[in-house]
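All protein chains but one are shown at their positions in the complex.
Right, subunit A next:
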């Protein structure tokens, strides 16, 4: 079989960290190769080398038999290589069309181009609002714009970095269908993912990476999932055991517990007058995990912000342990022991130019454990961070590194570690497992379970339905800024939840 893409001996180091180690790969047009690996295994680095964001220290890339030097993403596009990143590269102040056509000569931006964009949209069943700017879009829609941007440029190699992690469950199937259509048309698709079932569904072959090396490139159809997982995890001990339903029952016997959080009739209007939250009511008992399921952009983020004080509700009340905090400042709510893992860890949860240890402390800096004699104790900060880095297996294990030097999964661990330690009464987590691999997801879930076990109420907001069902004691489904139903995760079907997620409130109530 003629190989369209041939990658030989790619090495890439960042300082002392060897991100890629002698990576070899042969791939043909019209196939889909999944790249599987833990956080920090080198998947994104390899992709970045292919699209010219990074230059390899050594090694060669051949396209159709000729060596190419991909020195920039623009060059990559010339060679027909495109990538959709985990963190989007869109201009917030522009509309979808402007973003898709950005950088093209004006002759290619006419009505014809616009028509083609809409055609692509309907080909792939993408719901994109062409009238609003990207900043106003929910995350899922932003990603669809990113994908359209690459499709519009006629790429022959498309790299998708965790593409489904932000999609609503109902959007995943049509999306995968679209990817298959691309493959059938002769496109070579790299599909970076943690989700074995998706890989199973979409990929022809799977390339498994660990610590910057390729552990194997195997046909998906004949390789058992267990083998993939074993190659990915290596010989290290697997994570703690998943909580058994019985243990969950024992933990979630919170019927007699007091309410940690009560949200009553909360409404939130955006400046344009649209109702983001409508008469939303819910309660979380101490020690209980209440899951919020829902399609991305139905008010979940805003709900978390209203509870933590980042947004002020238009009307309605919020009580923490029976005390009204409806108009308390963010700082007051922090002092009240509300931990918050926000959705956008880069823009909000972390300060990338600060060190890991400063990031572990910045939201808790006035607390006694970080102070000594009225001043910030840099030593305490370092010691606490060192412990957390060890406990959470944050890599590289150096609390004095800048947070920007860490991979996405490790950055997420910093945020989680900080907020778990802070949450005395309530922990609000939004998309805590976004972009995490199987092992890291399990680790995060166990940390959250431990917090609940210690008597803290947890509000777990995520679009990854299986994770919500797995961890929650009760699941509230959100749609159109309302809770459309509260279900018991043990005795409910996906179909029911799907209905609650998508049905208009009038039909459900």
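One rule holds in what follows: contacts are C-beta pairs under 8 Å (C-beta built on N, C-alpha and C of every residue); 3 or more make two chains touch, one makes a residue touch a chain; residues count from 1.
In the analysis below, contacts and distances are computed from a predicted model.
A.B. asks: Choose one: "Acyl carrier protein", "Hydrogenase maturation factor", "GTPase domain-containing protein" or "ABC transporter permease". The correct choice is the protein name in UniProt for the chain not shown.
C.D. replies: From the listed options "Acyl carrier protein", "Hydrogenase maturation factor", "GTPase domain-containing protein" or "ABC transporter permease", the omitted chain resolves to "ABC transporter permease".
A.B. asks: Which is it among A:31, A:348 or A:466 that touches the chain not included here?
C.D. replies: Counting the whole complex, the residue in contact with the absent chain is A:348.
A.B. asks: Have a look at A:17, A:172 or A:310 and name the one touching the chain we're not showing.
C.D. replies: Selected residue, touching the omitted chain: A:310.
A.B. asks: In the full complex, which of A:67, A:110, A:186 or A:366 touches the chain missing from this view?
C.D. replies: Touching the chain that is not displayed is residue A:366.
A.B. asks: Which residue, A:104, A:225, A:331 or A:391, contacts the hidden chain when the whole complex is considered?
C.D. replies: Residue touching the chain left out of view: A:331.
A.B. asks: Which residues does subunit A use to touch the chain missing from this display?
C.D. replies: Residues in contact with the chain left out: 309-310, 329-334, 340, 342, 347-354, 362-363, 365-366, 371, 375-376, 378, 402.
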